[in-house]
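Beneath this line is the structure, given in C-alpha cells, with notes to follow.
With one protein chain withheld, the remaining protein chains of the complex are depicted in position.
Chains: A, B, C and D, in written order; residue numbering restarts at 1 for each.
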Amino acid sequence: MSTNRQAAAASRWRIPVLFAILAVLFILEGTVRNGMFSGSWNTSLAILNMGLISAITALGVNMQWGYAGLFNVGVVGFFALGGLAPVLISTAPVEGAWQAGGPRMLIALATAVGTLALASLLWRHMPRGKLRGLALTVLLIAGFVLYRGLFDPAVTAIESNNPARHGNIGGLGLPVLLSWLAGGIFAAAAAWAVGKVALGLRSDYLAIATLGIGEIIIAVLKNEDWLARGVKNITAIPRPVPFEIQLQRNPEFMEFANSWGMAASTASGIWVKLCYMLLFLVVLLLLILLAELALKSPWGRMMRAIRDNETAAEAMGKDVTARHLQVFILGSAVIGIAGAMMITLDGLMAPVGYNPLRYTFLIWVMVIVGGSGNNWGAALGGVLIWFLWIKAEVWGPELIAFLTAPLPASSFKSGLLEGAAHMRFIAMGLVLLLVLRFAPRGLVPER
Amino acid sequence: EEIKLGTSLGFTGPLESMAPDMQKGAELAVKEISDSGKFLDGSTVSLVQGDSTCADAAAATATVERLITAEGVKGIIGGMCSGEAIASLENVAVPNGIVMISPSATSPALSTIEDNGLFFRTSPSDARQGEVMADIIMEKGIENVAVTYTNNDYGKGLAESFEAAFTEKGGTITTNSAHEDGKADYSAEVAALSAAGGDALVVAGYVDQGGSGVVRAALDTGAFDTFVFPDGMVGQALVDNFGEEIEGSFGQNPAAEGEGRDIYVKMAEEAGYDGTGAFSAESYDAAALILLGMAAAGSSDPAEYKEKIMDIANEPGEKILPGELGKALDILSEGGDIDYVGATSVEFVEPGESAGIYREVSFTGGEMEVVGYR
Amino acid sequence: MNYLSATDMRGGYGKADILHGCTLNVEKGQIAVIVGPNGAGKSTAMKAVFGMLPLREGQVTLDGQDITTLSPQERVRKGMGFVPQVNNVFPSMSVEENLEMGAFIRNDDIAATMDQVFDLFPVLKDKRRQAAGELSGGQRQQVAVGRALMTRPQLLMLDEPTAGVSPIVMDELFDRIIEIARTGISILMVEQNARQALGIADIGYVLVQGQNRYTDTGQALLADPEVRRTFLGG
Amino acid sequence: MIRVEDLHRHFGGFRAVDGASLSIETGSITGLIGPNGAGKSTLFNVVAGVLPPTSGRVFMDDEEITGLPPHELFHRGLLRTFQLAHEFASMTVRENLMMVPGQQTGETIWSTWLRRGQIEREELELRKKADEVLEFLTIRHLAHERAGNLSGGQKKLLELGRTMMVDAKVVFLDEVGAGVNRTLLGTIGDAIVRLNKERGYTFCVIEHDMDFIAKLCDPVIVMAEGKVLATGASDEIMQNEAVIEAYLGTGLKNQVKAGTG
Partner (left out) sequence: MDILNAVVAVLNFVVIPATAYGAQLALGALGVTLIYGILRFSNFAHGDTMAFGTAATILATWGLQALGVSLGPLPTALLALPVGIAVTALVVLATDRAVYRFYRVQKAVPIIFVMASVGVMFLMNGFTRLLIGVDEHRFADGARFIINVRDFRDMTGLSEGLAFKTTQGLSILMAIIVVWILFWFLNRTRSGKAMRAFSDNEDLALLSGIDPEKVVRMTWIIAAGLATIAGTLYGLDKAFKPFNYFQILLPIFAAAIVGGLGNPVGAIAGGFLVAFSEIAITYPWRKIAGYLFPDWQPDGLLQLLGTEYKFAVSFVILIVVLLFRPTGLFRGKSV
C-alpha cells in the first residue's frame, strides 16, 4: 500500500517534469545553435506546430487503443479523410463544376447509400434462406448498375471541367476553421460505417481490417479526381492566419519587428507560427480536457472494464458493441480534426504523401512511447516523437560522423558517410528502443 | 563572406536512389564556383543537405524551414517531387523570400503558382513532354498505345497531357491506367494492360520504382515488347536492367543537344559518380544558376539576385558550358553578359522554367542511343 | 530426513512480502496438505517451492540437496512435478499432446504411463484428440493432473487439484493419490476440500497470512475444533 | 422464472447440450449438478446469451429471451458468474464492483462533461455499497489492489461480489465454491439464502460440493451427457441410483471418514 502511494506521488510530478523537459528541448532548438540544435525560433515553432497536430492524432488513437483496446491501424485513412474537409469546405467554389455534375453526383451517392441501407434492411427483415441471398444479390447488382450509370457521367463531366487547373467539384468557400470540425465529422462518419462492419473483429484481425480501410480511403483520394483532384493535388488552401507576405507589407508589423530587432521575414514567420500554435494549443487542450473528464468518470471505468475483459463486461450489462462503436467514432473524429488541421497548416492536399509508415505507425509509436491509456502521455509522446523524427534528420548524420571520426579515410568510411541520410531511421529506431527500454509502459504510464 | 545553399531532395523515401546523384551534381557546381575564388569578392560557398523525403510534405516543409531559418541558406536546390516542392515553396520559401530552383519537379501546377518570382526549375513542365512524346510515337507509325503512369502528380499530369496530344493527332489510347510505386507485384497491372492491347506501352513512371517493375512483368509475360520511355525512365539504369530485352523501344527526356551534357558526364565521372543519373545534370544547373545569379547581382540577397536569373539563363551573352563557371564569373564581374547553357542547355521561358528541349533516344543492341533533339 | 524441506521462506511479488517465514516439509512417500483461507499465500508458497518466485530468505532442499537457486525447469529434471491452480493446460494442443508435454523430459517409452492416466481419467481417452481449451472446467483439471503424472515425478505438487471436479472423479483422484504416495512418491498439495484432503494426509499445514498457524497430522487437525470452525467450514 | 425448452448446443458433431428442458421457479435456489462435461456451463452460457443455441428456446417470466445479448439480459435482471474467474485485471478490486450497476449517469459521455455533481454523488453511493460488499466477502483490505493480483479464491469472491452490487432477479452461479475456503463458503451460502429470502433473488447454482448443494438447494437438477437426468429435492437426488452412478459415486468413503474422523 505504501508503495502505491509512493508511486502515486512520483507520478504526480512526472507529467510536469516531462513536459518541462520537452519545453526545454524546444527552447534549446530555438536559441542554441550547434550540431544538435538549429537555434532558430522559426524551426522550433514549425516543429512544435506539427508536433501539436501529431499530439492530437495520438490522442485520438489513444482513445481507441488506450481506453478501449481497439487496434486501429488505419489511422492514415481517417487522417486523410479529415484532410479532405478544408478542400471541400473552405476552398473557393470551382466555376462550372457544380453545374457540370454536382446534382447528378449527389443523386448517385444517395443511390449508393440508399441501396446499402435497403440491403441491410432486407438482410435483417427477410427470413434466412436462399431467397434472402438471391434478393440481396439482385438488389446489390441493380443498385450498383444504377449507381454507376449516374456516377460515371457525373464524374466525366466534372473532371473535364478545366482539368489542367481544376477538374474537381470545388469547395464551399466557408471559413477554414469550420472545416476542422467538418474534418472530424467526415472521419466520424467513416468510422461509423467501418465500425458497424468491422468492430466485431478482435485485436490483430481488426488491425488488418482497419489497415485495409485506411488503404481504401487513400486509394479513393488518389484516384477520384472529381473529389480533390486526386494525385494532382489541391494547393492554396485558405488559412486562418495572416500570410507572412501580408505582414511584411504591413508597416505597423514591420515597426513591431524592428523593435524586437528581427528581420522582417523572421518576425513574420514567427508571428504566423505563433498564431497557428495558439489555435492548435486551444484545440489540443480542449480535447484533453474533454477526454480527461470522460476518462476520470464511470464512462472511463466502463471503457477500461471492456478493454480488460469483454465477456465479463458484457455480462455486467455493458453494451460492448455500442461502446466500441462510440469510442471508435470519437477517436476517429479526433484524428480527422488533426487531419484537417494539418492540411490547413500545409496549405496543400497531396494524397500521395499519406503513407502508413508516417501517419499510422509513427503515431502508434507516439502513443506507446507516451504511455497508452493516458491522455497527457499520448500528447507528450506526440510532440516528443515528432521532434525526434525531425531532428533525426540532423542527428543521424552527426552521429555517424562522430562514430566514423576515428576511422582512417577509406572507401568503407566514405560509404558510411554517404549512407548518412539513412541514419535518420537508425537514430529513430535507437531512440524508440531506448525509451521503451527505460520506460517500458510509456513515459507516463496509465496509472 | 561564407554563403550557404541548401538542397532539399528525397534522400529517404520512394526516390532515395535518385537523390544522391542529384546532390552530387549540385555539389559539383558549388565546388567549382567556390574553388574559383572569383565569386563575390572571394566568398566561399557551402552546401547544406536536407532530406525532403519526396513523399511527406510536412517533413519537407520542416526541412526547408530548418535550412532557411536555422542554417540561413540563401537559395535552395529543390524540392525534388512536385507535391513536396509546392508545399515547401508556399509555406517556407515564399514567406521567407528565398529562391528555390527545382531540378526535377515537373508538375504543370508549378507554372502557375504564386511565387513572387522566387521559383524556377531547370526541367520543363510535363505539359510539353506529352506533346513531344506524341510526336515521336506518331512518327514511328504507331497509332495504338497503352499507357501506364506512376500514380502521382508527375505521372498523372504527364499521362493526361500525352493523352490529349496523342488523341488530337489521331492516335488511340487503349488504356490509361495508374500503377503505384513500391508495390510488391505488378502482375495485375500488366495483365490489364495486355488485355487492353496496343502496339507499344508508354511507361510514365520511375526507373527505379514501379516503372521498371511493370516493364519487367510485361517482358516476362510477353505482353509488350516495344516501350516508350519518358524522362522518369530514361537513364543508365534502364539499360542496366533490361539490356537487349527492350530492343526497339524508344523515349525522350529533357536534355539538350550540344557538348554541355557530355562535358558534364565526363566531369561527373572524374568526380566519381554517374552524371547520367536522372536529374543530376539539372541539379548541377540549378546550383550554378543560383550562384551565377548572385554574381550577376553582386549580392547574395535573394530579393536582388532572383531578378538576374532569367537574364543569365537566356541570350544574349556568351554561352557557358559546365566547367566554365569560372569564366562566367569573370565575364559577370566585368559587367558582361552570359547565356548559361550548362549541362541541360538551359533556356528559360516565363515564368522561370526550362523551355523543354528533349532528346530522343532509342535502344538498340543493349545500348541507349541518342537519335535527335526536338 | 525430509525429502522436501522448505524452511523459513520469505518473499512476494512486488516489494511487499506475501510469505513471512513459511516452512513446509514432506517426507518420502508422504502426503502433505496445505489448507488455509483464500489469499493466505498457499499458491505463493507452492510457487516459491518450485522456484517461480524469488525468495528473499529461506532455503529449499530436495533429497538433501540445496535447490534454492535452481530454475523451475531444472527442478523438473530433479524430479519435481507441479500442477498450478490456474492456466494449467496447453489450451490449443490436444489432450494427448498435453500429456506428451508432461513427459517432455523423459526419454523412455511413455505409452504405459499414458495408459495409466487414461485409466484414471477415462473421459480423457475419449477426448484425446480434442484441444484442451475446449474441455469443460473439470475435464481441464483432469488433464492438468494427468500432465503432471506423466513426468513420473519424485515429488508431486498439486494446487487445488480437485477444484471443479465432480465427486466421483474426486474420490478416484484421492484414491489414486494415496496409491501414488504408496509407491514412494511424495505429495504436496493445497486443498480447499480440506476435510477429504486432511483425511488422507500424513501431515497438514494450516497457513494464515503467509505463516504456519497449525502443523499436525491430518487427523489431528481435523479433530481440532478450533481449526475445523475457522478453516474447514465447521 | 426461467424456462428452458428442448435446448441443444452442439460443437461440431459433439452435443454438449442435447435436448435439455428444465425450469427454475421464481424464488427458488435451484441446484444444477452433474458430472464433468455434462453440459452445465454450456447451458449457462446459452441461457446467459454468451453462446447461441443450436436449437431450442429460453424463456424468462414467459418472455422469450433466446439469443438476447448478455448485456440486455443483465438489464432484465439476469446475472451470472463465470466458472473461470473473469475479473477486470488492470482495475482495482473496488472499481471492479463499482462498474457493475447499469444506468449510471456517468456512463454516458455527455454527462461526464455536463453533470459532474450528479456523478460525484452517485459515485459516493457506489463506493459505499462496494465497500459493504467487500467487507462481507472479507476482502475489504484489498479494495485498492489490482484485481489481476488476487489469489484464485479471491477472484471467485470478486465474481460473486459483482452480483451483489445490483438488484437482480435471477442469478446464475457457476461453481462459486471451487477454490473457496469452506468456512467462507458457509458464509457465502448464508448470504445466498439471505438474498433469496430478503430480496427475493432467484438462484441457479452449479456446484460440485454436495454439502453445499444439500444445505442450500431445492430443487436440484441433475444433468448428464447434455440431458436432464433427474430433478427433485436434494435428499431424493442423493439416493437416486442413476445419479449415484453417473455423478456421486459410491466411494463417499473419504467424506465419511473425514466427517467422523
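The rule is simple: a contact is a pair of C-beta atoms (placed from the backbone, for glycine too) under 8 Å apart; a residue touches a chain by one contact, two chains touch by 3 or more.
Keep in mind it's a predicted model, so treat the numbers as computed, not measured.
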As a test of the contact rule: which chains in view would the missing one touch? A, B, C
For the chain left out of this view, which of B:E180, B:E247 or B:E318 touches it? B:E180
Residue of B:P14, B:G75 or B:G275 in touch with the missing chain, whole complex considered: B:P14
Sole residue of C:G12, C:P84 or C:G218 that reaches the chain not shown, by the stated touch rule: C:P84
Could you pull out which residues of subunit A are in touch with the chain that's been left out? 65, 197-198, 200-205, 207-209, 211-213, 215-216, 219-220, 222-223, 356-357, 361, 364-365, 368-369, 372, 415-416, 419, 422-426, 428-430, 432-433, 436-437, 440-441
Considering the whole complex rather than only what is displayed, give the residues of subunit C touching the chain that is not shown. 50, 52, 72-73, 76-77, 81-82, 84, 87-93, 97, 100-102, 104-105, 147, 151
In terms of residues, what is the contact footprint of the unshown chain on subunit B? 14, 16-17, 151, 175, 177-180, 182-185, 187-192, 194-197, 208, 212-213, 216-217, 220-223, 237, 241
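The rule is short, and it goes like this: only the chains that are shown with their structure count from here on.
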Third chains touching both subunit B and subunit A: none
Using mean C-alpha positions as chain centres, tell me how far subunit B is from subunit C in Å, no decimals. 76
Centre-to-centre distance between subunit C and subunit A (centres being mean Cα positions), rounded to whole Å: 53
Going by residue number, subunit A touches two or more other chains at 1
Report the residues of subunit C in contact with subunit D in the complex, numbered from low to high. 13, 36-40, 42-44, 85-86, 123, 134-139, 141-142, 160, 163-172, 174-175, 192-196, 198-200, 219, 222-223, 229-234
Within the complex, subunit D is touched by subunit A residues 1, 4, 290, 293-294, 297-302, 304-305, 307-309, 311-321, 326, 330, 446
Looking at the complex, which residues from subunit D come into contact with subunit A? 48, 50, 69-71, 74-75, 79-80, 82, 86-91, 95-96, 98-100, 102, 104-109, 112-113, 116, 119, 122-123, 144, 162
